[in-house]
Structure formats: structure tokens, C-alpha cells
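Below: one structure in C-alpha cells.
For this depiction, one protein chain was excluded, whereas all remaining protein chains were kept in their positions.
After this line comes chain A, so read on.
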Amino acid sequence: MKRYPSIHIAALDRRRFLGLSAAALASVLPAARTLARTGTPVTLSDREACFYHRLNAPEGKR
């Protein structure tokens, strides 16, 4: 399996993108200002969990 670098992580901390309200982010993260303009609270919920994935660990260590 090919490993892909996290090419955009430097642009924005996704944990914050997904975990905090847009208003709280707006003061520190440029991209989030857009979200603040839309008045969109950004929160993380279970429905965003992806269906098809697995932990990348050897058998027995998951």
C-alpha cells in the first residue's frame, strides 16, 4: 500500500476544523473565517465516521 503524505495538514489543523465552532476558529485560522461568514457551526459527530476503513496495525494489535 502506498503511503500518502499529509499534504494539507500544514494549511489547517483539521482537528480544530472539525472540532471547534467556526466562530472560535475565525480568530486564528484564515480558512475558518469563511465558515464563520456562513454562520456554520462546525462540530464532529458520529455520522461523519467513514464506513470503509481499518486500523493499520498488525493482526492482534488492533
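Assorted remarks:
In the analysis below, contacts are C-beta pairs under 8 Å (C-beta built on N, C-alpha and C of every residue); 3 or more make two chains touch, one makes a residue touch a chain; residues count from 1.
Basically, contacts and distances are computed from a predicted model.
Hidden from the displayed complex is a chain whose UniProt protein name, among "Phosphate ABC transporter ATP-binding protein (PhoT family)", "RNA polymerase sigma factor", "AmmeMemoRadiSam system radical SAM enzyme" or "Succinate dehydrogenase", is "AmmeMemoRadiSam system radical SAM enzyme".
Listed here are the chain A residues that touch the chain not shown: 1-9, 11-15, 17-19, 31-32, 34-35, 38, 40-42, 44, 47-57.
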